[in-house]
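Left out: one protein chain. Kept in place: all the others.
Each chain carries a letter (A, B and C) given by its place in the written order, and its residues are counted from 1.
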Amino acid sequence: MSKIVLKNVYKHFDKKVTAVSDFNLSVEDGEFIVLVGPSGCGKSTVLRMIAGLEEISSGEFYIDGKLMNDIPPKNRDIAMVFQNYALYPHMTVFDNMAFGLKIRKFKKDEIKKRVEEAAELLGLEELLHRKPKALSGGQRQRVALGRSIVRDAKLFLMDEPLSNLDAKLRFQMRAEIAKLHQRLKTTSIYVTHDQTEAMTMASRIIIMKDGVIQQIGAPKDVYDNPENTFVGGFIGSPSMNFFDGRIVDGQFVVEDVRINVPEEKMEYLREQGFVGKELTMGIRPEHIHLLRGGEEAGQTNSILSKIIVSELTGAHTLLYSMLGTQEMIAEVESRTNVSPGEDVYLTFDMNCVHFFDKEAGIRIRPEKSEVLVG
Amino acid sequence: MFSKKLLPLFFAVLLVLSGCAGFKTGDSKSADSGDKVVIDFWSFWGSEIRRPVIDKIVEDFNKSQDKIEVKHTFVPWGDIWTKELAAIAAKNPPDVVINDINATALRGQKNQAMNLSQFLEKDDISDRFYEELWNATLYEGDSYGIPFNTDTRILFYNKTAFKEAGLDPEKPPATWEELWEYAEKLDVKNGDTYDRIGFYPLWGVNSDVWMLNSDGKNFFDEDGAPIIDSEANRETLEWVLDWHKKYGANTINSYKSQIDSQQGNPFFNGKLAMYVNTPTFYTQIRDYAPDLDFGVAMLPEREPGSGNTSWGGGFVAEIPQGSKHPEEAWEFIKHLTDVEAQEYWAVKNFDNVANIKAAENAAKNSEMPDKDKVVYQMAIDNMENTLLTPVPVHAPDFMNLVNPELDSILLGKKSIEQGLKDAQQSLEKLTEKSK
Amino acid sequence: MRKKLNYKRMEGLQGYVFILPWIVGFIAFTAGPLIFSFAASFTNYNITSQMDFVGFDNYENLFTADNLFWTSLYNTLYYVLFSIPLTTAGAIFLSALLNQDVPGIRFFRTIYYLPAVLSGVGVYLLWMQLLDPGTGLVNTALGWFGIPGPNWLFDPDWTKPALIFMKLWSVGGGMLLYLASMQGVSKSLYEAAKIDGASSWQQFRFITIPMITPVIFFDIVTSLIGGFQIFQEAYVMSNGEGGPVNSMLFYNLYMWKKAFESFDMGYAMAMSWILFIIVFIITIINLKLAPRWVHYEGEER
Partner (left out) sequence: MEEVEVAAKKRDEERVASAHAYFDNIHTKRKLLSLVNFILLAAGSLLILSPIWWMISTSLKSMAEVMTYPPTFYPREWNWDNYIKTWKAAPFDTYAINTITITMLVVIGSVLVNSFIAYGFAKVPFKGRGILFAIVLSTMMIPGFVTLIPQYVLFSKLQWINTYFPLVVPAFFGSAFFIFLLRQFYMTIPNELIEAAKIEGASHFRIWWTIGLPLTKPALATVAIFSFNGAWNDFLGPLLYLNDESLYTLQLGLQVFKGEMNTQWNYLMAGSLLVLLPVIILFFFFQKYFIQGINLQSGGK
């Protein structure tokens, strides 16, 4: 099967714009890699370089140890699903799926067998003789998938395949693609701008910004330990809260609010000389808790805040308020009945916060120990 | 679908066509019949009337000897000379071409047509033709084309209309003044429109013909100096403008567009009483208005004694520069312009021919009906008055400068004095430049 | 680094293979005559007897000593300026009508295409008849509405409008192009627009027009090139003269007269290269402006 490696890959357009810089990645056989990032971050360019649709400006790209830079797309043994599906409008579903096989001179019955298998897998049996314009969006998406499956390629590339579908279909297809991958175990690289898709489907996520990899890791890893404020903010919904402040006397001071910092965090902050410096503290909304009136109220680390908006999302409620002049979102149990305008006490789970260098936005981590938090 | 069917079809077509005549390269004259020299002869005579006549002349020539075979090709009128020019440039021209007589000297100067003096030295046929025609073919004393046919301009008038207007049908107008008086009498006005128009000078010919008629002088003198701004020309244009005012632009343009486009001519049904055209116009009267009672006359004089000068043109047979068989071509041209062929042409086409003898014979030819003979005789008689206006070799495109001035004058955009002065100046500039 | 023949370069080579027929044809049939005409524009070439180098004389004469050159240029610009917008708009409008479901639409399409098929001298002679100020069909019809028709081909102010009018008559060729491209516009776009409450005009303006801009662009560029080369109609309808008062003396007509009547071929070739430069500049401007308004579905990225 296939292992792919990208080493110091760069992409320049017109010698001026650098779309991708110093991209390094090693993918194991059977992995499902998701490239995620805002539009224009270079993720599609990476995919297209892997596909061979764009030239690699510098760096190396290997499949199974073989340098692929100068191999044309057709010889890379890859399959790709496009955002617009790129179905051939003048061919039937069957012909669309069979196209690649015909070109590769497969025998007629073999083509038929493979297409029918894929069609069955995707529930397209009834539609084989239709043309793309007679299909719904979801069906077209399936045909595009089917076209890739029949090829039995080493590597499966998907470029925002779900972005043209409505929310419900997207959810459904997401699960289907994940299921498909579990069955076929083909190494896959998937590009999306939707972090939820990334989180739910990936075996590893690559977060990109401005052509540079921000972090690579398993979804949980990336979620729990964002390397920088960008990743912290991009992954997770609602996104992480960030507060600018400084460490004074073992406390994190945000404007006029003071919050105690646990000693183990203080230790490495002190060691690395961040005391008194401008820092950014990041905390996920689910790590901000609502204090019941009375017993716990008024204890340390509790903050009195006026709720501006309260949003019920189902199991949870999002509470919007302000910490000083900075916006704050808390995700609390939905049974809590809090109305806008109400003053409540919120508390931070300080074991789950991250501190970032304010200038660089990079997470400050314990120097020696690899102790993970949370 | 469309791919699989098309390709074999395409090759099948190619295969079939490879046997087709249009795809055989090589010398088109390779199929010589025996030892005969085949010469190419291009003319623009392709109509059902003229074609058989010229074909017969060619056939007679081919039968008359056994050394030369003339192959006649019809090439469309006007475009024939573009084609000839290209063929001359490619050094693969035909051997004989019919071309415009008025530009013969120019083609001689430009080395397009062959200098024929080498043949004329051996057999001089120059005295076969009207002198005016022969002179038009000369450049620096050498001839570059042999006159074939010619034309002149005569006045046609409607005798019935004359009678109605109380005019003597046997006494056509002799001067411009008379022409005007007659027209006044012949006009039949009906409210704003005319049921009959007496005469308008610029239908059938242009104002330059009247300027020529006025004093027998062209726009250039013998030395090539422009003389367009002359007293006579000014008077002529004044006279033309008088006519213009008389009938008004709307009436004039309406008739003119019909006449120019060679459709619908008001002379045929008596809506126009007098009309200037070539003698061959008679064939149209004969064919399209057989009942019309008409007479012919020479162009009137500007004033008694100024002369009935008329204008003519015609065609020559020439040997393009680079012809492979000039000797044989010459033989054919001699045949083409000899009495027999010329007379045949004249009688069959009712056309003025260049050969004097042939023209005179034709007028007496028994095949020609009496009515035809009257007109034909007039055509021959008028040759004495007929001048040609060969293109001056030093200013071949001078009309580009003159025409707009004449247009401006007629449209009232410029005074006659100004227009002629401007024309004179631009012509002087032009001749100056090309010296 | 080995950069000799990677697949992108291979692809580039394929590109050359695709355009190879054109390159071969260009070199074999076009380049030679073009170079020749360029070289000859610096000579007094008269096709048959002379071809002496005269430097920039031809060009200099054109700009400094030849009024007719300017007249012909003015006439041509006038014609282009009015005929291109009118015929383009006319063709788009007509194809919009012919793109509808109307009974007998196939006949209508055929009828409107007819004038584009009719070509050559015969048609222009026919138009001379129709534009006859007295009995011509055009002025007769205008008369029904109480409009006194102009003298068309006899009035220097009306000759060019007459030619433009004639050109409008035969917009059927352009109509074909637009019809073909309108067929490619997705029905779903119209459906979406209808749901958004767009009127027929708005649908036309905001969907049809943008989607056919590639063809509009093509039409404008090629009709500009063609418009500058107007010749035959003027040649026929003015009896080869360009009159009255040179009002139909278009650039190519003047060039033709120079080349084939006074055999001043070198001069005519110089004229042709000046025209080339004018048209080339306009085309380049067109190409540069194109990305602002031409929408290529295929390049949406």
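The rule is short, and it goes like this: a residue touches a chain if its C-beta (ideal position, glycine included) is under 8 Å from a C-beta of that chain, and two chains touch if they have at least 3 such contacts.
Please read all numbers here as calculations on a predicted model, not as lab measurements.
Taking every chain of the complex into account, the absent chain touches A, B, C.
Within the full complex, the residue among B:Glu48, B:Asp168 or B:Glu432 touching the omitted chain is B:Glu48. Which of B:Lys271, B:Lys357 or B:His394 touches the hidden chain is settled by the complete complex: it is B:Lys271.
The chain not displayed touches chain B at residues 1-3, 6, 10, 13, 17, 20-28, 40, 44-48, 50-51, 73-77, 79, 82-83, 85-87, 89-92, 94, 255, 258, 262-266, 268-269, 271, 278, 280, 284, 287-289. For chain A, the list of residues touching the undisplayed chain reads 51-53, 72-74, 78-80, 82-90, 99-100, 103-104, 132-133, 140, 147, 151, 164.
Looking at chain C, the residues touching the absent chain are 8, 11-19, 21-26, 28-30, 32-34, 36-37, 47, 94, 97-98, 100-104, 106-123, 125-127, 129-130, 134-135, 137, 141, 169, 172-173, 176-177, 179-189, 192, 200, 214-215, 217-218, 221-222, 225, 228-229, 231, 252, 255-256, 259-260, 265, 268-269, 272-273, 275-276, 279-280, 283-284, 287, 296-301.
Note that in this section only the chains that are shown with their structure count from here on.
Chain geometry summary: the mean Cα position of chain A and that of chain C are 54 Å apart.
Averaged Cα coordinates give chain A a centre that lies 89 Å from the centre of chain B.
Averaging C-alpha coordinates per chain places the centre of chain B 35 Å away from that of chain C.
Contact residues on chain A toward chain C in their complex (touch as defined above): 52, 55, 69-73. On the chain B side of its complex with chain C, the touching residues are 81-82, 85, 88-89, 106, 110-112, 249-251, 253-258, 260-261, 263, 321, 396-397, 399-401, 403-404, 407-408, 411, 413, 433. Of all residues in chain C, those touching chain B in their complex are 46-49, 65, 68, 125, 128-129, 131-136, 151, 153-156, 239, 241-246, 249, 254, 257-258, 260-264.
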